[in-house]
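Just one protein chain is left out here, and the rest sit where they should.
Naming follows writing order (A and B), and every chain is counted from residue 1.
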Amino acid sequence: MISRIILATAVAATSALAMGSFAQGQQDAAKASGDLRPASSFTSIGDPTQRSLALFEEAGKVIAHPRCVNCHPASDRPLQGNAMKPHQPPVVRGAANMGAPGLQCTTCHGEKNTPLVTTSIRSVPGHPQWHLAPIEMAWEGKSLGQICEQIKDPARNGGKDLAALHEHMAHDSLVGWGWTPGDGRDPAPGTQAVFGEIIKAWIATGAVCPKG
Amino acid sequence: MQISINGRPRELDVDVDTPLLWALRDDLGLTGTKFGCGIAQCGACTVLIDGNPVRSCVTPVSALEGRDVVTIEAVSGPEAEAVQKAWVGLDVPQCGYCQSGQIMSAIGLLKIEPKPDDQAINDAMAGNICRCATYPKIRAAIHAAAKTLEG
Partner (left out) sequence: MNLHIPQLTAGPITSRRNVLKGFGGLLLATYVPMQGFAQEAGAQKPAALTPNAFVRIGRDDTVTILSKHIEFGQGPWTGLATLVAEELDADWSQIRVEHAPGDAKLYANLAMGAQLTGGSTAIANSYEQMRRTGAAARAMLVAAAADAWKVPAGEIRVSKGVISHASGKSSGFGAFAEAAARMPIPQDVKLKDPSTFTLIGTDLPKPDSFAKSHGQAQFTIDLRDPDMVVALVARPDKFGARATSFDDSAARAVKGYLRSAIVPQGVVVFAKATYPAMKARAALKIEWDESKAHALGTQAIVADYRELAKKPGKVAEARGTPLDKISAGGARVVEHEFVFPYLAHAPMETLDAVVKFDGKTAACHFGSQGPTIDQAAIATTLGIAPENVSIDVALAGGSFGRRATAGGDFAAEAAACAKAFGENVPVKLLWTREDDLRGGFYRPLYVHRMRGTVEQDGSISAWHHTIVGQSIMGGTPFEKMMVKDGIDTTSVEGASDMPYRVSDFQCDLHSPTLGVPVLWWRSVGHTHTGFAVEAFLDMLLEKAGKDPIEGRLALLDPKAREVGVLQAVAKLAQWRGRKAGDRGYGVAVHKSFDTYVAQIAEVMRGDDGAPKVTHVWCAVDCGVAVNPNIIRAQMEGGIGFGLGHALFASLDLDDSGKVVQTNFDTYRALRIGDMPKVHVVILPSGEKPTGVGEPGVPPIGPAVANAWRALTGEAVAQLPFVRGGTA
């Protein structure tokens, strides 16, 4: 169970060990997460607060997944791949979170995932709204508790109440891309529907956040 | 299928997953757009689609319905003129292979940001690799073109 997420924020200069423990821990977590338990499997937890906590930790398998965190970076540069390395080429978020003038997300990312015949990269991800989460929605480097508080805070979640938050998590198609990321990319665990149910149940149980 | 290339409709007899790059080069004979990596890492294949720089090596022709593709062979307008004049005037190219893509990206930048500073140039041109490292001259040429556009 993930109780704390620490993501690599930088790879230090001179050492091959640089990407060591931080990113590695995150990758292991992603791999180990496997499937997503349905919300119904949490009903055995009688205490609503404990159930809410457990539900959010389950949701954390998705939230902390590279498919999600890579586009919720703490800097102006997205991350890339299961190893969550800084995006190559070194693109920046730009004023509208859609890239810099002359090198916008759409320079490389189309409306759909594009399969490639090369052996180095199997597909280029795509979506009609491909963009970065605004900087106030950054998840990279934060604990699950911090992310939880953040996504409930309208000042840091794009002005959403809990219902709107559920709608975003359960039905936004860019969020949904995380489960259909194209060849060569591990999808987020479970399905968006199961994830949506977990978020719904978490809200219904008081939207309790893990500590720390 | 039919797509608009350089202002006129062109008929293509290729599979719809064919990257625009290869349709341009092999089927339409527009070889100014170059192949460098095939995975949108180097920018040599950059064209303008609806005025914005796009990597043609990862853009299937199926995505081009109703859109307008412009290549180095036909790019025009004040930004293009200013950029290409600066490129020649400063003798930017060495081997020259990446320069079509560099120029298309520079034009795309100047269309949105007519007076870019060094950081804006870095950000816009970060996706275009030049193994000859003509970067100092690319930077100087973009500044020179911006000056020309200022009038």
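By our rule, contacts are C-beta pairs under 8 Å (C-beta built on N, C-alpha and C of every residue); 3 or more make two chains touch, one makes a residue touch a chain.
What you see is a predicted model, and the numbers here were worked out from it, not measured in a lab.
S.K.: Among B:Ala82, B:Ile121 or B:Ala144, single out the residue that touches the unshown chain.
M.R.: B:Ile121
S.K.: In the whole complex, not just what's shown, which of A:Pro90, A:Pro128, A:Pro154 or A:Gly206 touches the removed chain?
M.R.: Going through A:Pro90, A:Pro128, A:Pro154 or A:Gly206 one by one, A:Pro90 is the residue touching the chain not shown.
S.K.: When the complex is taken as a whole, what residues of chain A touch the one chain not shown?
M.R.: Residues 10-16, 18-19, 80, 85-86, 88-90, 117-121 of chain A touch the chain absent from view.
S.K.: Under the stated touch rule, tell me which residues of chain B contact the chain that is not displayed.
M.R.: Contacting residues on chain B, toward the hidden partner: 14-15, 18-19, 22, 25-27, 29, 31-39, 41-42, 44, 71-73, 84, 87-88, 91-100, 103, 121-123, 125-126, 128-139.
Throughout what follows, only the chains that are shown with their structure count from here on.
S.K.: Roughly how many whole angstrom separate the Cα centroids of chain A and chain B?
M.R.: Whole-Å distance between the two chain centres: 33.
S.K.: Per the contact definition, I'd like the list of chain A residues that touch chain B in the complex.
M.R.: 88-92, 94, 100-104, 106-108, 110-112, 114-116, 118, 120-121, 124
S.K.: Okay, in this complex, where on chain B does chain A touch?
M.R.: Chain B reaches chain A through residues 17, 38-41, 43, 46, 52-55, 58-60, 63, 105-106, 108-110, 112-113, 116, 120, 123-127.
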